[in-house]
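The structure follows.
Complex shown without one protein chain; remaining protein chains in place.
Here is subunit A:
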Amino acid sequence: MRLRITPFMSLFFCGMAFGQMKDSIAVDEKLAEVVVTGTRTQRKLSTLPLPMTVITSEAILKTGVTRLNEILNEQTGVILIPDESGFEGIQMQGLDAAYTMILIDGVPLVGRTSGVLDLSRVSVGNIDRIEIVKGASSALYGSEAMGGVINVITKRPKNDGVDGSLSYRYGTFNTNDINGNVLWKKKKLAANLFANFYSTDGFDLDKSTWVQNIEKFHNTTIQPKIYYDFSENLKLTVSNRFFYQMIDNKAVIDSERHTGDATENEWNSQAKLDHKWNSKIYSEYELYATNYRNDSFLKNENNVLFEKAFYNQWLLRPEIRTTFSINKDKLTAGLGINHETLDRTYFSENVTFNSQYVFVQYDYNPSEKLNILAGFRYDNHSAYASQLSPKLAANYKITDDFSLKASVGYGYKAPDFRQLYFDFMNPQVGYTVLGYNIAEDRLNELEAQGQIALRTSGVNFSVPLKAESAINFNFGTFYKKNKFKLDINAFYNSISNLIDTRVVALKSNGQNVFSYTNISEIFTYGLEYNSTYTFNKKIAVSLGYQYLIAKDKSVVDDFDNHKFVRPPGSGTIEISKSDYFGLFNRSKHTVNIKLAYSFPEIKTDINLRVFYRSKYGIFDSNGNSVLDKYDRFVDGYAQANLSISKYITDKLMLQGGANNLLDYTNPGQINNLAGRQFFARIQYNF
């Protein structure tokens, strides 16, 4: 693999040596960074009373990464880790991936087959910036935004004429990434076409097995957009996104090899009209439709079909928002409808959700120094109880450089389709999982068929399954002076009615029937720290750190149920409450150090990022069903990513580097961490 990369590296260094020596591009101080995700209005980042991170397109370009999960993984407080379902997703403030909403240009991605969205399906090639809001954001976004919102904002044509970029990147594991983005504008009409093709052979940490950690796959993304300005006050945007992916499907079942395909098809379409009534009133009319579908099959060695599965989800969402400017203040109100359907294997029927919602937000500036953001959202839903999600936040500017911010908010996550309608029997083990809403009927059916030996006493399904809900507090500071920028945020989340599985009956085959229930309460708290120091035009160093504690309240309140442990190979011992470590998959400490070094005279940037994650547990290994200090942990580890970018001319850039430079892997415990991956890229901007 190293030999294969050598020609690229030498090409790169030649480029470096013969590059023209032009004046350095001045590092622009961004005077007033404007964001939209925290308030759904154009808003200055520095006075926003919410914890927020912005990743710019320049920052993304310099890292040399190509997929959304990779760039998010480099941010403080955003941790990519498989959750208990085994799928990789984002953990923010200690909350699992199911609780973070992912938006592209303000509208949500769907397709959470197992509760987690696969973020590698989003290419970063046309991203203008990524906005990350941490903490409960249901007051604006409703369900799923209980832990936060990540909004991917794509580039749009700004100036008349044609511009854009073409790039090709090759990396270890025969990974190819081809990008083309063309932006065109002529007075009132503008258009943008983005296309990306990505393919890889995948990777394999354990060569002794036939299956790989990630099998070979390829995907294609096409995003055409049209913009038309009817007038200064009425502007139309129509954007579309098509995504297709095919991955080799392989499995060993009863020591027999099975092969097949797994495909994903996604389609998003958004039409939006921006309407400025006058200088005081501004409206946005938005219609969004999306479909996510996956299909997979497996055949055995004799070409006999073993399994066929599909998942087909639709979302249709019209929404209207209006903002009234009243003196220095802004009142925003919105209303919308969600119409959602899902048809999938293991569902006895095609299910539909309907909901209607309104939200109101008041952005109030009583003085030069104080900003208050207050709002709520009300969701009325066809399948679960209505939700009222309030939020209150304040920013106090102590000096021009230093401000304090605090927020409190309510967040919720509705029970998902699976938790309500799943109807699944595991063919290998023989257990059954039933969604809450169909469990009673299906249990009666199974009982009539003689398949049930015993119903668990005290279980009934008469009260609807409740939404999971959270109260979130943030308290932070924002400091920016000359070369130094500092952000500190302390957070606390208390989550109740967490949905978990429980046994509802014993089958006559000795296995269990599971269903879902509101069972536990968890809490998470911690501190996030971000600082950047720009020494001069050449060197900038940033440090990010998160301290996190995440625990189950019932374990803390009643530790007696968990006080005995039997470490493998030894007898039972008694432990104390202080030995309780907390929830699975949570590291107490995560650190990142980023070093950017520029050689303006040769137009070269070096970007080194080092990441550390302290130990975490993935399962209970000693029989008390919680994680304690006697359990086996995944060791803490460090990882480094390096990229070197070099402009040959103003328009032509060469880039090379390595992800996971130190080649750290842990095949037995971390199956999503590939070894060192070299890459080389050529990009032409026009």
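Throughout what follows, contacts are C-beta pairs under 8 Å (C-beta built on N, C-alpha and C of every residue); 3 or more make two chains touch, one makes a residue touch a chain; residues count from 1.
Heads up, the rule we're going with is that contacts and distances are computed from a predicted model.
Novice: Would you kindly match the missing chain to its UniProt protein name, picking from "Ligase-associated DNA damage response DEXH box helicase", "Urea ABC transporter ATP-binding protein UrtD", "Xanthine dehydrogenase family protein subunit M" or "HmuY protein"?
Specialist: "HmuY protein"
Novice: Check the options A:Val34, A:Val503 or A:Ile539 and report the residue that touches the missing chain.
Specialist: A:Val503
Novice: Touching the absent chain in the whole complex: find that residue among A:Tyr357, A:Phe461 or A:Phe514.
Specialist: Of the listed residues, the one touching the omitted chain is A:Phe514.
Novice: For the chain left out of this view, which of A:Val34, A:Val358, A:Ala453 or A:Ala638 touches it?
Specialist: Final answer for the missing-chain contact: A:Ala453.
Novice: Based on the whole complex, identify which of A:Lys216, A:Lys553, A:Arg566 or A:Arg676 touches the chain you can't see.
Specialist: A:Arg566
Novice: Provide the residue numbers of subunit A that touch the chain removed from this figure.
Specialist: Contacting residues on subunit A, toward the hidden partner: 84-86, 429, 431, 433, 453-454, 456-457, 501-503, 506, 508-512, 514, 560, 563-566, 568-569, 571-574, 619-625, 632.
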